[in-house]
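One structure, as structure tokens, below. Some questions next.
Note that this complex is displayed minus one protein chain, with the remaining chains in position.
The first chain written gets the first letter, and so on, giving A, B, C, D, E, F and G; residue counts start at 1 in each chain.
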Amino acid sequence: MDANTLKELLESVAAGRATVDEAVARLKRLPFEDLTYAHVDHHRPLRKGFPEVIFGEGKSPEQILGIANAMVEQGDTVMVTRLSPEKAKVITEKYPDAVYHRDARVLVHEPRLAKPAGKGLIMVIAAGTSDIPVAEEAAVTAKTMGHNVKTLYDVGVSGIHRLLDYNEFLAEASVFVVVAGMEGALPSVVGGLVDKPVIAVPTSVGYGASFGGITALLAMLNSCASNVSVVNIDNGFGAGYVAALINSL
Amino acid sequence: MDANTLKELLESVAAGRATVDEAVARLKRLPFEDLTYAHVDHHRPLRKGFPEVIFGEGKSPEQILGIANAMVEQGDTVMVTRLSPEKAKVITEKYPDAVYHRDARVLVHEPRLAKPAGKGLIMVIAAGTSDIPVAEEAAVTAKTMGHNVKTLYDVGVSGIHRLLDYNEFLAEASVFVVVAGMEGALPSVVGGLVDKPVIAVPTSVGYGASFGGITALLAMLNSCASNVSVVNIDNGFGAGYVAALINSL
Amino acid sequence: MDANTLKELLESVAAGRATVDEAVARLKRLPFEDLTYAHVDHHRPLRKGFPEVIFGEGKSPEQILGIANAMVEQGDTVMVTRLSPEKAKVITEKYPDAVYHRDARVLVHEPRLAKPAGKGLIMVIAAGTSDIPVAEEAAVTAKTMGHNVKTLYDVGVSGIHRLLDYNEFLAEASVFVVVAGMEGALPSVVGGLVDKPVIAVPTSVGYGASFGGITALLAMLNSCASNVSVVNIDNGFGAGYVAALINSL
Amino acid sequence: MDANTLKELLESVAAGRATVDEAVARLKRLPFEDLTYAHVDHHRPLRKGFPEVIFGEGKSPEQILGIANAMVEQGDTVMVTRLSPEKAKVITEKYPDAVYHRDARVLVHEPRLAKPAGKGLIMVIAAGTSDIPVAEEAAVTAKTMGHNVKTLYDVGVSGIHRLLDYNEFLAEASVFVVVAGMEGALPSVVGGLVDKPVIAVPTSVGYGASFGGITALLAMLNSCASNVSVVNIDNGFGAGYVAALINSL
Amino acid sequence: MDANTLKELLESVAAGRATVDEAVARLKRLPFEDLTYAHVDHHRPLRKGFPEVIFGEGKSPEQILGIANAMVEQGDTVMVTRLSPEKAKVITEKYPDAVYHRDARVLVHEPRLAKPAGKGLIMVIAAGTSDIPVAEEAAVTAKTMGHNVKTLYDVGVSGIHRLLDYNEFLAEASVFVVVAGMEGALPSVVGGLVDKPVIAVPTSVGYGASFGGITALLAMLNSCASNVSVVNIDNGFGAGYVAALINSL
Amino acid sequence: MDANTLKELLESVAAGRATVDEAVARLKRLPFEDLTYAHVDHHRPLRKGFPEVIFGEGKSPEQILGIANAMVEQGDTVMVTRLSPEKAKVITEKYPDAVYHRDARVLVHEPRLAKPAGKGLIMVIAAGTSDIPVAEEAAVTAKTMGHNVKTLYDVGVSGIHRLLDYNEFLAEASVFVVVAGMEGALPSVVGGLVDKPVIAVPTSVGYGASFGGITALLAMLNSCASNVSVVNIDNGFGAGYVAALINSL
Amino acid sequence: MDANTLKELLESVAAGRATVDEAVARLKRLPFEDLTYAHVDHHRPLRKGFPEVIFGEGKSPEQILGIANAMVEQGDTVMVTRLSPEKAKVITEKYPDAVYHRDARVLVHEPRLAKPAGKGLIMVIAAGTSDIPVAEEAAVTAKTMGHNVKTLYDVGVSGIHRLLDYNEFLAEASVFVVVAGMEGALPSVVGGLVDKPVIAVPTSVGYGASFGGITALLAMLNSCASNVSVVNIDNGFGAGYVAALINSL
Partner (left out) sequence: MDANTLKELLESVAAGRATVDEAVARLKRLPFEDLTYAHVDHHRPLRKGFPEVIFGEGKSPEQILGIANAMVEQGDTVMVTRLSPEKAKVITEKYPDAVYHRDARVLVHEPRLAKPAGKGLIMVIAAGTSDIPVAEEAAVTAKTMGHNVKTLYDVGVSGIHRLLDYNEFLAEASVFVVVAGMEGALPSVVGGLVDKPVIAVPTSVGYGASFGGITALLAMLNSCASNVSVVNIDNGFGAGYVAALINSL
């Protein structure tokens, strides 16, 4: 329940469109609701500006559906990340309007935000073709939160002219999400070219001494460009979320 | 040479206050100047909004002074990080107006920015007393870049009421830098309380299985709070820099 | 064979209810019994207060059944951990009264303890929904050893108010088992709120730089709360066992 | 300020032995006191049963003294761990009654507890001579908290008969702290012999592939004895603290 | 081709039982034979006392058979380790007399050694039931090389009396192979009890912080018992081989 | 498009064999072509002497085919590495002339180079039979780039005479690719025997403490032979590519 | 007290050369003697064939001297390893006959063994000049235990002919200790040349990715030669001890 929903509910009561009992029923679940296997944090939209996002991995479809139900009842946007196609099917059967982004493995239901939450542009850049799913997770997240997003894929440092060619394009953005696996050098190069914050996302793309993304992670943490901060390996969601928050300022 | 300086220089030429030769002499060093041991990036203030910052570790006092000289000649703010008191002395002898922040081990000379670069407030929080030097590095950096900074120290999670007591205080800030060693849990807790971006800085404070800050770094990368991004261990400078950029939007 | 069983056996002999030969047959297996592939430690109930617990992973169903048979013959409670449903079926076919806890992957047969072994309450807390199986392993273990257990799930630090809301609830317990994956911060926060021992259990829940639980493990070992000790990743059984021992004092 | 002190203070006011202003002055610092470089947690004795313990490493003598002063004013026991002899001197000059335990590197001032906080015995066992300082840190901590402590040193597994010879001695204790470096096997062996909780402390004693205590830490985490939990490398203080809490039940 | 076979061949030629051409055909393959995908080291029995042993993992059944054929033609014992049942079937179809040890995953064909190669006894000890396959690999290897082997399984340190009970049994052996996973403490304890060399074999048995055998490996390398040396994780073959060599002295 | 193709195209235009529009169509894709999921680097043959090589892992067959199509249209050799047989089938259905090297998992289409690109000989050596696929990847790469390649397999250090026997053979080569898993010692030994550059390739062959090739990688990086440089684990392609470049000088 | 000394003592009593009280005084310390900071294991010579060896690191000179005194009183050989020259001086002042081997950092007092404990020869081989101190520790240990030892230094694999030249020399030995840092390849090569057990000792010699001996350790554990077992990094003592035990068979 975000601030707008709360206001509407109270106005409904004031206007007699909702009984006090109905309002109490919805409000009494604040600040959280205990489903035994989950304490759904209904206070979060008020406190954080965006409802709880469901991490789909390691939860059963029934658990995900249960949490989603509780959120829908509060009128909240439901977003589920790391959701396999099989589990997504269980949700979309109940909520046919929900959209499942297969590449990004993200499901979104009833995004409430009609107009951009931030004026700036978020640019999501991926070093290679194999990094696209993680980049898409970032892009879908920021879009769901109401932001303008542009993407630019396969412009890694082995052919640096590809990136340099987009120099004017880069000048448009307010904040960058840069996704790369293997040696993870792209955020440093982008960081050196722009005067905006860069959220670097290492991916598990690579083999041998890439160690499932550790190499890219370490490289990004040691970036010689000062405007780079880093999120967890393959954490496109977190990068998109941080970028959206920054763009909301 | 930043955009303002450049404009002033050109106006001086236009107004006859400077000869063309003088202007050429200053401009011809763009985009960089080769001192053999360093290629000073004079193009950076134009490209990035802030001049090159000198990393003091691993450079001799002579090298640092040489780079500083080249920057001063361009009219740029000089900032040196990770500078030992001994090396700082060599610089302050030549530039007595330079200020050396002993805790933060940062030297600043001729900060050009008279008014805040951003309207918002940057809040720097440290988990423990031993984390203060890194937090101060972040604070000095952001202040030098022209931002409002407040600090809050020794409010780690073993006494969570200390942090909760500052709840209203937290509501004022636009962006957070949260510094912690040991188990590195504070950024997650702060991240869960606020709806603004949090830059987490792991420190090398701890012993045994803290592994010089690796534990704190990993904990922050795995934060369950979605608004947290991370910089290198002990990298107060980077965190302050990123926070300043975000606050400039 | 625990102390009570031993006493009963000797009284049976004294009362003529059992022949000396029968008693010898049962006792001669002490202190252990060699099944070639296992030396069943029949001395353990006497020495440790609870019989050997069978670690189900890496043993064939036949081996598990063989060890269980030997223990049942001694009148001991049989508890098997890390038991897959397939293997559990083999055991429950022979011992239909055995209970298989699917979430916890623990099988229990003939728990002998009728009354609580300790007066206090053991509270098992899990940070997230995905941590529940490990938490349940701890809870089942402590209950099987005759203790009162309460559980509290999905109260991680990204919504710290959920935990703080249970403050009075926390005051009831004598010992805590706190289970968390990802950044593993919950034991530190709980540890800072209570004046009782906290057994922290890192889980392998997470991805990327969580490294299968290493991050949570390290964070817990570096807890700034002094009342925290730690067991192996995903070792719900060990935590429940230690908590039961502490609660028995 | 612990519960007893609080009661005394209020009784003094009731009896006119203290003015209301004096009481207010002492109480108003609750729940914490901001010394800029530290938020002293005066609420801790009430919440946790023992005041904050000062971690001496990484703090200047002035900072330690400042925190100690604030605590002494509240009538709290002051305990400083990981304190070098040089820093200890600064404290003992101001507080000559304070005792500095050189082996354990722990300083204690005004322990308030006259009678044992627990009835049981805490046994501290060290595998080798080089592990003694860590073991002493545990012993001093538990004693300062008001408990009976016995020690047994240099009884490692390469001569297992030394430990077995103390079998009856082991039967006396309620809780064990077992300290070992190198392969860290002793807690497993002790754990297999007793039916009480064992707090294992890995030490950084060893060389080569002992990796500063990592090997011992990992071995203890993987103990096949179910009654073992573990604290950080060289964390004698934490082990003594947990043991004292357990013995207080 | 070992020294005996070589002598027999030459005697056959001397006695006219073999033609010079036949002898040349067999001998010309010395010191190795190039099968393109393998250089079979026919010189090894002469140089090392035992023919090349085929590591079955990562080789196709055809490659294994090809190498085996080349060795059989030289009259050498064929031993294949880490052989899956599926691959073993391909070999036993061609060589029905070959014996496949399913537990140890070792296949042996035509062991030439009729009498013990060493007078002493090799004792193979395993800490747990799950360690038996690795222990069996060691036992089969040493037996194939012509040695007396006894085994003792599931006598780990959590019930140290099980091992101590076998004290006289231990006194019989000339060399020990001690196999353990988890904390890997058993070799240290055995090493402290006997005055003979102990070959320690860490196994990948365990979970969480056992890291696939790394913990056991490190523990064994740091053993406080001076008579312990170590082989690779799960390398039962190597331990059996070294034990056999030692027993041959 | 390499330099020759470019020249031919321009000559065609000059000779009227191609219209200006046709030439423009082909040239306008320089320096790269945006397929959304890939920026094909058509500038690479001009800049680097060999077209982009497609890394097959983590790309869908459709993506690989799309990139291949774009390259074929430019008249470039197409080489795809780490290509599974299933994906290879999709490519060979469209391009039946393409050759798929199953061992090396490399597909090559329309190699343009008719005569050796370098005069020297590249020798590819593998320590064991299981290392052959990686060695073949190196060999196929260098051959596709137009070089003479010889291979020598299964000559590891446990039978050093096998390698020494090929001493004259070694003298022929200009550059060496040496492939080894396990302890990775072969490059050091080869490096000590020859006066030419040695490219060492660690493989993931091994078990236990080989850690998927890390041991071999580290050993090669620490080689006491000064003429050894190293590529990533299992990176036969990179080694073949570097060897080809060296041989082109 | 070893078996001979014990026998002599009892014969002295039988012959009236010693009183019963004197004998009791010496024997009553068996099986160990508690010096508070050490439990000296007087039973070890009887159980293990050689008295306890004092690890000098991490013990104060007073502690070392105390243990030495207790052993001298029992008539035992005193051997102290990892002893700095400063501490050695304290011992040699009390025991002027003690010999301090500066390279090996080993002190030996009153070696009791007059004739070789084993008939065979122990060969200690070091790869480089910097590995000599560790090799000397092995050599001194084996000699003190009464064995014939030969050494061969600086014959690493970058010049393999140096080792091959000593082929006949190698044939003399019964057991090998092979010491190497950096890539640690020498034990594999020696292991491939001989049919005797090889004890490999990794050293911390190297830099960068040698990681203080980890690379050499891992390489040796993954040796493709089957007759190699390994001890801890820089553990020359352990290698010499194991070699001596093997040579005693």
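Criterion: a contact is a pair of C-beta atoms (placed from the backbone, for glycine too) under 8 Å apart; a residue touches a chain by one contact, two chains touch by 3 or more.
Computed from a predicted model, the values in this text were never measured in an experiment.
Note on the undisplayed chain: of the listed residues A:E52, A:D76, A:E183 or A:D234, the one touching it is A:E183. Counting the whole complex, the residues of subunit A in touch with the unshown chain are 127-128, 156-160, 164, 182-185, 188-189, 191-193, 206, 208-211, 214-216, 218-226. Of the residues in subunit B, those that touch the hidden partner chain are 31-32, 36-39, 41, 43-44, 52, 55, 57-59, 63, 82, 202, 204, 212-214, 217, 232-235. Residues of subunit F that touch the chain left out of the display are 47-50, 53, 120, 174-175, 192-197, 199, 217, 221-222, 226-233, 237-239, 241-242, 245-247, 249.
As a working rule, only the chains that are shown with their structure count from here on.
With rounding to the nearest 5, the Cα superposition of subunit D on subunit G corresponds to a rotation angle of 90 degrees. Distance between subunit C and subunit G, defined via averaged C-alpha coordinates, is recorded as 44 Å. In terms of their C-alpha centroids, the spacing between subunit D and subunit F amounts to 61 Å. Shared contact sites, meaning residues of subunit A that touch two or more other chains, fall at 217, 232-233.
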